[in-house]
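Report on the structure given below.
A single protein chain has been omitted; all remaining protein chains appear in their positions.
Chain nomenclature is as follows: A, B and C, assigned in order of appearance, with residue numbering initiated at 1 for each chain independently.
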Amino acid sequence: MSAAAVFYLTTLLVYVGVDILAVWSLNLQWGIAGIPNLAWILFQSAGAYTAAVLTLGPSSGNGGFQSYIIGARLPFPLPVLAGGLVAGALAALVGLVVLRRLRGDYQAVVLLVITVTATLLVENFPRFLNGPAGLALIPQPLSSRFASSIGYAWFYVALTAAVCAAVYFLVVRRITGSPLGRALRATRDCDFAAAALGKNIVGLRLFVFVVGGVIAGISGALLVEFITAWSPGGWMYVESLVVFTAIIVGGTGNDFGVMAGALLVPVLFNEITRYIPTFGSPYLVDALQWVVIGGLALLFMWFRPRGLFPERRRTMALGGPGTTVAGPGQAGVEAGRPGASQGSGAGTSTAVGGAGSGL
Amino acid sequence: MPTSSDDAARPDPLLVIDALTAGYGGPPIIDQVSCQVGPGEIVTIVGPNGAGKSTLLKAVAGVLPASGGSVRLGGQEITNRRADRLARLGLGFVPQESDVFDTLTVTENLEMGGYLLDRRAVAEQIATVLDLLPALKKLRGRKAEKLSGGERKMTGIARALMNRPSVLLLDEPTAGLSPELSTTFLGEHVRRLSEHGTAVLLVEQKAIAALEASTWGVLLVNGRRHLDCPAQELAQRHDIGELFLGRAAAGGTSPAKPAAATRAQPE
Amino acid sequence: MKNRRGPRRLLLLVSCGATALLAACASAGSSGSSGSSGGGTGALTIAVFNPFSGADASFGPEEMAGCTPAAKAIEQAGGILHHAKLVCTAADSRGDPADAIPAAEKLLATTSGLVGVIGPSSDEASATVPLFNRASMPMFADTGQLIFDKTTDKYFYRITAPDDANGYAMALYAHKRGLNRAAFVFGTDISSQGARATAMKAFRKLGGTIVANEQLSLDQPSYRTEVQQVAAAKPDVIFTEADPQTSATFFAELKQLGHLVPFIGTGGTIQPPWLKAVSGAIGAANMATYYTAAQPYAPTSGPAYQSWLTALKADKSQVAAPASQWYADPYAMSDWDSVNIMALAMEEAKSTTPAVYNPYIVKVTAASPGAVKVTTFAAGKRAIQAGKKVQYLGAVGPIVFDRYHNSPGGFEIVKADGTAITTFSPAAIAAVK
Partner (left out) sequence: MSTLIASVGFGLVTASILALAAVGFTLQFGISNLLNLAYGDTMTAAAFAAYLANRAGADLWLMLLIGGAFGAVVSLALNRFVYTPFRRRKTSLFGMVIVSLSVAVIVQNLLLAGFGPSFFTYQIGQSRTLRAGSLALTVNQLLIIALAVAAMLALHLLLTRTRLGKAMRATSTNPSLALGCGINTTRVVGMAWLLSGFLCGVAGVVLVANTTAFQSTTGNDFLVLVVAAAMLGGVGKPYGAMLGALVLGLVTEIAAGIIAPGLKEGFAFALLVLVLLVRPQGLFGDATSRAVAA
């Protein structure tokens, strides 16, 4: 294999690792806890920016061509850990605002609004994180210890894999398999049951939301230390849709299913389009790629709402016989309100669940 | 299954429910229930909580799909028809909850009830209905969400009457009303409807009061029909009354077994 | 929940098929690349690595408009060495570092016969320049970023002036016209910000006063408040760049308040979409009266320009229509030059291997006694085959690389229709730094 091929392969592998962390993070928040985190990309960015400003050193460096806050030069694992912590803290803050009082689709929209606001803040205060230009020339951690850049590339792949393994065994598996995880699954996607279960569940959801935020932050930090640059243009809210699509395709709530989703959607799809020969105008392929990602989300939600690898079905004692916990793509737990949605929906086009809104 | 004998005294049925089975996707809530209502009759369905009374009405009204059996209205098969088609055929339904349009005024509620009538007929029918329920006259401009429980219920029924239904399904019309108001409501308003020839199918928790105003009674237990007989006869069956009709709880006249009394407690 | 088995098998099949396809493509691509850069006769590839999508999607087609005419002209001249065919391929960087990195790695790994890169742009330069440098791939970057003024990357070249120099030219021109109360109105995006700081610095140095400084967040429904503030400051000149929609909205509202004053745009504003949008917003007559822009100087006459124009017209069908929008586009012209320079360097080095021909890039542009001055690849190839040295004269003017591989050119001030008003030499620019 040529050196170029090795670099391509290693880059791809690092992206695979980062994408897997991404889907696990969002799967905890959405697949397990049922929080429609359309602001997911914000937490990845928080981690990336934190790691960047803690690695770059003072902003007077590199001829002072970029301005940013803090500007420390911490030794390697610290910027990544700090990235996770800051993203987690941000998740706690956002979670406190969003999780307590709003129903699912409202939460999604408010989270979306928060992402847009954050982009505005970063872009309009260039002194904060160098504005729309983003941060660049972030030193790769430990790279000076490697004689060859190929050696370093493989080291970074191994590092990413180690972080993935650690996150999975120390965090993800423990939450999804725990009673806590089961309690959350039982109530996710059921806006009304969540209300009935009260504050306890809100606390659990907040906890998982923060853990997901920490993982998102770590994924961003790992990525930024590898690619050495980060800009606000890359974290519009549609980027979150890619991660959502990966989860929907893989199998919401299933740790390994979403891994497969990460391989198929961001990795395979982003890569396969690079092999499509340019036809028509050069932007066409990129535009059609987004059409395909949107279409994929729709197709899966229609034909296979539980994904390629559905979460194991657990029969719950919550509802009547036959009530099973289903993925957010479909009906969900209806135990909390028998008849509310089945009743009004029979054969009508306006199967509005719950109370009407009134024009 | 015990059924009553004097069907012969009843008018030709307008609404015929035959072996109807329905539920919410799991095991059926009502299982092969049959009964019928003729013009001018008030048929009351009674039974303990969870017997499937409301489910039966919803299945008839086209709100809930029936998985078996049939419903006929004036000889026409109407099983699993969409509710708007049923309205055109003259079936009126007043659900237990959400029985009015909250954000609309009383007048607008009535207009929606008369949606199938032409403009002039709406005005006439509003006058007719308001004569029937005069208490609504001074509430015409008020939004339904601002009404008291009794006013709401009257609006809901008035709304259903706007379409001049030949069959009216009432799901616990007295829920939330005081006992006195319930008695007047059932004894006067509902009875007056039947005197105009409407066939009324009624589900009631306040079973004694309802049966006293009714012509016929059906007892539903665990989704199955247990009794189908004249209302007076049903009301006077002591054993059943104690067990299922909440007489002990409501009137407190005869001592009942504690367990049974608890089970028969209205919501 | 019915028919669970069917779709699952189908989808697994589809995904397996897709994976296999990817693997096949990857192996085909990489096997192709390994044998290509040697001495074979296969097609050579120049990649235009620039945004073709996202906010700066207009960059890509502009660069392609310079590349494809050069490739065609080179083919008609018999190709480079034994390689009859030269291809320009578009590689979308998407204008974002996180997307650009894998795109660059893939480009390097899987493009057969890749010999050079046009790009990257400012959006992704700092993330991807090191990659191309590490891969020993010569790149003619379009980035305007300051940090590359003194880069030591061996494979980095820049023949367009950095954005910041643009700012000096704008200030010089305002000063020359006796305008000394300036409002600065720039979009917050990276490509708009390049010229702002230097224009402010130079304008102050020349004795001007900055009366307003507005940063526009992009694509808002209105900028009336910003307009109000600018109008209240009563400037006699406005320095500006933002994306077309933002600028159109801003100037439409400025006109509405009756406060149009001369405004000087950067090289970024002289692009067709910007001119079309702003002209539509304030009317062509106002555009002609008030608008001027500073852009890298590329003479629109002389033999080098004619060579470019001829090649472009011959390749009309391959560039983004209308071809006439590129006639005087300095960025397209600089890419035409870049491809010619790389091709001549290969001829001179007698090798298409990037690491081998790279040192010849500076040589084929340097003035030296006895060197034949050429403005096309064809002429250069003939001269080299005749055993002579060549000096390639660019359509953008003479190319003089400094030790950092930067060739800072002069600037010219033009009107919306492309008419040149005045030019500033590199020396004049240096004087106000």
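Keep this in mind: a contact is a pair of C-beta atoms (placed from the backbone, for glycine too) under 8 Å apart; a residue touches a chain by one contact, two chains touch by 3 or more.
Keep in mind it's a predicted model, so treat the numbers as computed, not measured.
> Based on the whole assembly, the unshown chain contacts which displayed chains?
Looking at the entire complex, the absent chain's contacts are A, B, C.
> For the chain that's not shown, point to the residue among A:L85, A:L102, A:A183 or A:L268 touching it.
Residue touching the chain left out of view: A:L102.
> If the hidden chain were put back, which of C:Q220, C:Q318, C:T353 or C:T422 would touch it?
Residue touching the absent chain, from the options given: C:Q220.
> Where does chain B touch the missing chain, residue by residue?
61-63, 82-84, 86-88, 92-93, 95, 98-104, 108, 111-113, 115-116, 145, 159-160, 163
> Which positions on chain A touch the chain that was left off?
Looking at chain A, the ones touching the missing chain are residues 34, 36, 38, 97, 100-110, 112-114, 116-117, 120-121, 123-124, 189, 191-192, 194-195, 198-199, 202, 238, 241, 244-245, 248, 281, 283-284, 287-288, 290-291, 293-295, 297-298, 301-302, 305, 328-332, 341, 343-345, 348-359.
> In the whole complex, what residues of chain C lie against the chain that is missing from view?
Spelled out for chain C, the touching residues are 53-54, 57-58, 188, 214-217, 219-226, 228-229, 232, 243-245, 247-249, 252, 255-258, 273-274, 276-283.
Here is the rule we go by: only the chains that are shown with their structure count from here on.
> Tell me the chain pair with the top count of C-beta pairs in contact.
Answer by contact count: the chains A-C.
> Measure off the straight-line distance from the CA centroid of chain A to the CA centroid of chain B, and report it in whole Å.
Roughly 52 Å separates the two chain centres.
> Residues of chain A touching 2+ other chains?
In chain A, no residue touches at least two other chains, as defined above.
> Under the stated contact criterion, what part of chain C meets chain A in this complex?
1, 7-8, 11-12, 15, 18-19, 21-22, 25-26, 29-30, 33-34, 52-55, 57, 60-61, 64, 89-90, 92, 94-99, 101-103, 105-106, 108-110, 123-124, 126-127, 130-131, 134-135, 145-147, 150, 188-190, 193, 215, 217, 320
> Where on chain A does chain C make contact in their complex?
Interface residues on chain A, with respect to chain C: 1-5, 7-9, 11-12, 15, 62-63, 65, 120, 123-124, 126, 131-134, 136-137, 149, 223, 226-231, 233-234, 264, 268, 270-272, 274-275, 278, 281-283, 285-287, 303-304, 308, 330.
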